[in-house]
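In what follows, a structure is listed as structure tokens, so that the remarks can point back to it.
Yeah, one chain of the complex is gone here, protein chain that is, but the others are all in their spots.
Chain IDs A and B follow the sequence of writing; residue 1 opens each chain.
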Amino acid sequence: MIERWVVQASTYAADIDGIIFLVGVLVGFWFLIAEGVFFWLILKFRARDGERAQYITGEEAKQKRFINWPHYLVLVCDVFIVVGAVRVWVEVKQQLPSDAEAQHVRVVGQQWAWSFVHPGADGKLDTADDIRTVDELHVQVGQKYIYELESRDVLHSFSVPVFRLKQDAVPGRIITGWFEPTRTGTYDIQCVEICGIGHGMMGARIVIESPEQHAAWIAQQTSSQLAANLR
Amino acid sequence: MRPIATTRSAAGIPTGLLAVWWVLASEIVIFGGLLGSYIMYRLAHDAWAEQAAATNVWIGAFNTFVLLTSSLTAVLAHQAAERGDGKLAAKRLYYTCIGAATFIVVKAFEWTTEIQHGFTITSNTFWSFYYTAAGLHALHVIAGAILMLFVAADAKKGRELHRVELIGIYWHFVDIVWIFLFPLLYIAK
Partner (left out) sequence: MAEHASPHPDHAHEGHHEEGFVKKYLFSTDHKIICFQYMFTGMFMALIGGFFSYVFRMQTAFPGVEVPFYGLVSAAEYNGLITSHGTIMIFWVAMPVLVAAFGNYLIPLMIGADDMVFPKINRLSYQVFLLSTIVLLSSFFVEGGPFGGAWTAYPPLSASGAYNNTPLGSSLWVVAVALEFVAFLLGGINFITTAMNSRAPGMKLYDIPIVVWFIVIASMLFMASVGPLIAGAVMLFMDQNVGTGFFDPARGGDPVLWQHLFWFFGHPEVYVVLLPAIGITAEIITVFSRKKLFGYKTVLNTAIATGVLSFTVWAHHQFIAGIDPRMAHIFTITTLLISVPIAEMMFVFIATLYGGSITLSTPMLWALAFVGEFLIGGVTGIFLGASGADIYFHDTYFVLAHFHYTFFPIAIIGTYAGVTYWFPKMFGRMMNDTLGKWHFWLTIIPFNFIFIPLFVLGAAGEHRRIYNYQNFPELSGEWFFALRELATVALIIMLLAQVIFFVNVYISLRSGKKAGKNPFRANTLEWQAESPPPHGNFAELPTVYRGPYEYSVPGRAEDYWPQNAPT
């Protein structure tokens, strides 16, 4: 459903779209039935001269089953939704790839920009060859990443719609999560927690590169940062 | 000129009593929220024990004793009111107010000393909670005492004696909040 409007660019985007679709089908069904019956009854039981309304208490079991059966069926649908939602949640928010298979990136929000720290050629964060950027996060397709999310001042929130990913950044904490890009391209990064007058300017871009492009970018950044003596 | 509505009692409980219990219910959640937050922070910050060590448990204990005694006089005032003895009820309510005043005066000295020693509301978040929680409580003590004076003035003239019980219930609540505050702020070190 969502994929009609927003590209899927992470391994779990399809799962999130899947639970959204499941919810959509189930609630859509109930919605159409409820509204359908609702409008049908309004039309069918319009006041007519000489006809009186019926006297129905709704307290007898025979009558109550019209409420009770839908009630139980809704509960059953809810169970399916809960199970589906929990599975997706665990996948996205509770599981983390191991350090062996994932690269770390640091995502820092502040009033009013995103800055990023990429591991340099050595693949490790907090080493001499780290690459620092503002407004652009470079990652490689097919590579698992663990992000370390921080805020320097107020609450921000790191959102990448094409990943379907979202996580609030809380000052005083480092919050970790993960993603694995599945297609190349350049896409929006948003801040989705109001953070002051510059909140609307806190866009950034994620640049998902092929391995060759990514290696070239690292090389180019490393040499230019060396040249500018930024370390 | 009281509406007839005020005198009905379909629930079997006098309206004043019903009202006071609902007020207490909402107050419990206010203090509950504040104290709940304090407990969560305290558990997360062992270092606060150093700050908490500076509270004076003897002053706290004395104030606890003062409040408990004032609750006793409030109960005795209610007993007098039940018997229709407005003058005696008023006298006992005045004793309760004296207890309240003592509590506030002691607290004023306590806080002055602590502030002079550098334990201000901003020096550490433990003290922020200390002054805020105890301060909110103290405001309730003062407000309660003022209301009590009005009730006593009426009672002395033999009027509205049912309110003696109502203000007494409120007073017990103020007491019970302190009974929670005392161990949390003074004893837990």
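Rule of thumb we're sticking to: a contact is a pair of C-beta atoms (placed from the backbone, for glycine too) under 8 Å apart; a residue touches a chain by one contact, two chains touch by 3 or more.
Everything quoted here is computed from the prediction, not taken from an experiment.
Participant: May I ask which residue of B:72, B:106 or B:136 touches the chain that does not appear here?
Facilitator: B:136
Participant: Out of A:130, A:180 or A:193, which residue would touch the omitted chain in the full complex?
Facilitator: Going through A:130, A:180 or A:193 one by one, A:193 is the residue touching the chain not shown.
Participant: List every residue of chain B that touches the chain not included in the displayed model.
Facilitator: 1, 3-15, 18-19, 22-23, 25-34, 36-37, 40-41, 45, 48, 121-122, 124-125, 128-129, 132, 136
Participant: Under the stated touch rule, tell me which residues of chain A contact the chain that is not displayed.
Facilitator: Against the left-out chain, chain A lists 1-2, 5-6, 15-16, 19-20, 23-24, 26-28, 30-31, 34-35, 37-39, 41-42, 45-48, 51-59, 63-64, 66-67, 70-71, 74-75, 78, 81-82, 84-89, 92-94, 111, 153-155, 157, 159, 161, 164-168, 170-173, 175, 187-188, 190-201, 203.
Criterion: only the chains that are shown with their structure count from here on.
Participant: For chain A and chain B, what's the span in angstrom between their mean Cα positions?
Facilitator: A distance of 48 Å separates the two centres.
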